[in-house]
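With one protein chain held back, the other chains of the complex are shown just where they sit.
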Amino acid sequence: MIVPIIFLILCVAGFFFTGLPATFLMNEMVIRLARNLILVLSLIIPVITGMGLNFGIVLGAMAGQIGLIVITNYHIGGGLGLFLSFIISTPIAILFGFLVGKVLNKAKGKEMITSMILGFFANGVYQLIFLVLAGTLIPFRNKNLLLSSGIGLKNTVDLAGIRYSLDKLIPFHKINLGFFQWLSRYPIATLILTLLLYLLVNYFLKTKLGQDMRAVGQDMHIAEVSGINVDKTRIMAIIISTVLAAWGQIIFLQNIGTLNTYGSHEQVGLFAVASLLVGGATVDKASWKEALIGTFLFHLLFIISPLAGQNLMNNAQIGEYFRVFVAYGVIGVALLLHAWEKEKARLSIDDS
Amino acid sequence: MNSLIEKIGVPRLIIALFLIGLILVAVYLKIPLSSLITDILVRFGMNAILVLAMIPAVQSGIGLNFNLPLGIVFGLIGALISIEFKLSGFFGFIVSILIAVPLAAIAGYFYGKMLNRIKGQEMTVGTYIGFSVVSLMCIFWLVAPFKSPELIWAYGGNGLRVTVSLESSMAHVLNNFWSFKIGNVKIPTGLLLFFALCAFIVWIYSKSKKGLSMKVAGSNANFALSNGIDVDKERVWGTVISTVLAAIGIIVYSQAFGFLQLYNAPLYAAMPAVAAILIGGASLHRAKIIHVIIGTLLFQSLLVVALPVINVLSEGSMSEVIRTIVSNGIILYALTRPGGDTA
């Protein structure tokens, strides 16, 4: 519990230096929670299955982006476009998840660094595909997507067609009542979907498969001897994680409104993992509570730190670097503590 | 035939064939080979010491040192201080190293101590410690009390420049030292000699009693223990040497490049170095000087030759993409081999 408390203190202290009105901050936080919670959620199941923090959700984010690029190519916008992008990205995410799972099964005990390097590697392949093959081997109907040479995707893809298509799915603004007008300022549909997915994951953990995952996460050997197919269970965990990440990325981008073709997915793993850890999760323990608390605190810090830096040191950049440092630092410390505990457990194994 | 492939190693074979293919295309496209070779020599020399830093790390048993940025930032500090005092040429270069080495050694010592408490997880933790160090140093670059106009923004912004030109200080001091031309190929004699010197020191150390103890500690900790070796101490030693080499490595790199790159530039600095030594035939548990030389040569040649070839064939930052795929691909390959065998 100590980690979230430290961050809470940091946030509260920082808040006084920002001079921001609390209501503004809270409004901003609701929006940020809505667009980030599912990405963070996608990390929980691999942690429970004992595979650590899945930096491989970058591949899920890519699957989501592929879905978005396809619908933009065919000029399909609105709710239908969004729905289609979900439909398209899901099988791709399942395939990616399967591949990641296969690779991680070959690197048991080194899952985290492997998933991280896998993310970098996939990023290279992704760039290769969209820089060189797009417009040449892969035909594009929407020429606006391509660079002037006709080869390679532009750096940014305008997602105006589906912007807010989930956030404002329920047309509160059409009801001319104060309460509904107030509601319409918030991404209610997104929050409802998020809630549903959280409930779904929670339900899932109480199923037979969820129990198998917990068993595998606690002790692979015992699970194996008890007749649980360990490798298959681990692959399932990664597939679910990857699919959730794909959906999470679509929801994130429909709120942002533009897709940074070669950059949007890069930091997904970093920020989601940092969020979960700030909430007090560890490498082998995480639940919806940590995801919720962590996302809130981490993004609060995200808003606050540049402003606090500006007001305190007269330098907004300090705050910006500070929050990046926090993201890396919190992951570094979490990994350090985890490895430390493991080493201690190894040394004290015969003390009993 | 199979045994030959096994001896060379599949990854090396693929990369070498790919490289040969690229060279053939380059010849076909009439890209002058002499400039390519000049580039390859320079890039080999400027990267090889960073790759060399992997050797003591692997030999002492901490595995591939993903925390290269730790040494790098101290190398940068050394160079910055020497510029701040308006030192230039060889003198500036030497002073940079003299400042950087003790700082890196101290940092390496504490990092090594830390690694002893997390055996088996060095790579994962090291990567993120490295990222943290780089991002923490970003703040430092912003607030560091440097005054030299070479270093800070001309229009009076905050902190150090993102890239600091070394033109007026130590740029190319090694590259130009005793450099000569064979045809159109320029040989950066000083650069190559300096690498040779570093490699020689690492090699002679690995043949000395101290170095042998370290190697044994790294290749079989239990064996070392039963022979009265303090394994933890040897691991700290390996970490210190590796970190120091990283600091020296970045100074050499920067003088050849002509610029100091601050802020986020060192973030992924470990990846190409790790990739290069793996391409050279090292594994997570075994690395030799020859792996450094083969690996750096193959990897850098690939990047140098790929750049103009691809620029003719297509556009965009393809060289960067190839680097990402090759370097992370080879690391991935090494990580997923059973028992971390030779890549």
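Letters A and B name the chains as they come in the text, with residue numbers starting at 1 for each one.
The rule is simple: a residue touches a chain if its C-beta (ideal position, glycine included) is under 8 Å from a C-beta of that chain, and two chains touch if they have at least 3 such contacts.
Throughout what follows, contacts and distances are computed from a predicted model.
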| item | value |
| --- | --- |
| Protein name as given in UniProt for the chain not displayed, "Phosphate transport system permease protein PstA", "ABC transporter-like protein", "Glutamyl-tRNA(Gln) amidotransferase subunit A" or "HAD-superfamily subfamily IB hydrolase, TIGR01490" | "ABC transporter-like protein" |
| Sole contact to the chain not displayed, among A:8, A:31, A:76 or A:209 | A:209 |
| Candidate in contact with the missing chain, chosen from B:31, B:162 or B:229 | B:229 |
| Residues of chain A (touch criterion as defined above) contacting the omitted chain | 203-204, 206-212, 214-215, 218-219, 222-223, 225-228, 349-350 |
| Residue numbers in chain B that touch the chain omitted from display | 204, 207-210, 212-213, 216, 219-220, 222-223, 225-229, 285-286 |
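Definition applied: only the chains that are shown with their structure count from here on.
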| item | value |
| --- | --- |
| Separation of mean Cα positions, chain B and chain A [Å, integer] | 32 |
| Sites on chain B touched by chain A in the complex | 66, 114, 117-121, 123-125, 127-129, 131-132, 134-136, 138-139, 142-143, 158-159, 271, 314-318, 321-322, 324-325, 328-329, 331-332, 335-336, 338 |
| Complex contacts: residues of chain A adjacent to chain B | 103, 106-107, 109-110, 112-114, 116-118, 120-121, 123-125, 127-128, 131-132, 147, 149, 151-152, 313, 315, 317-318, 321-322, 324-325, 327-329, 331-332, 335-336, 338-340, 342-343 |
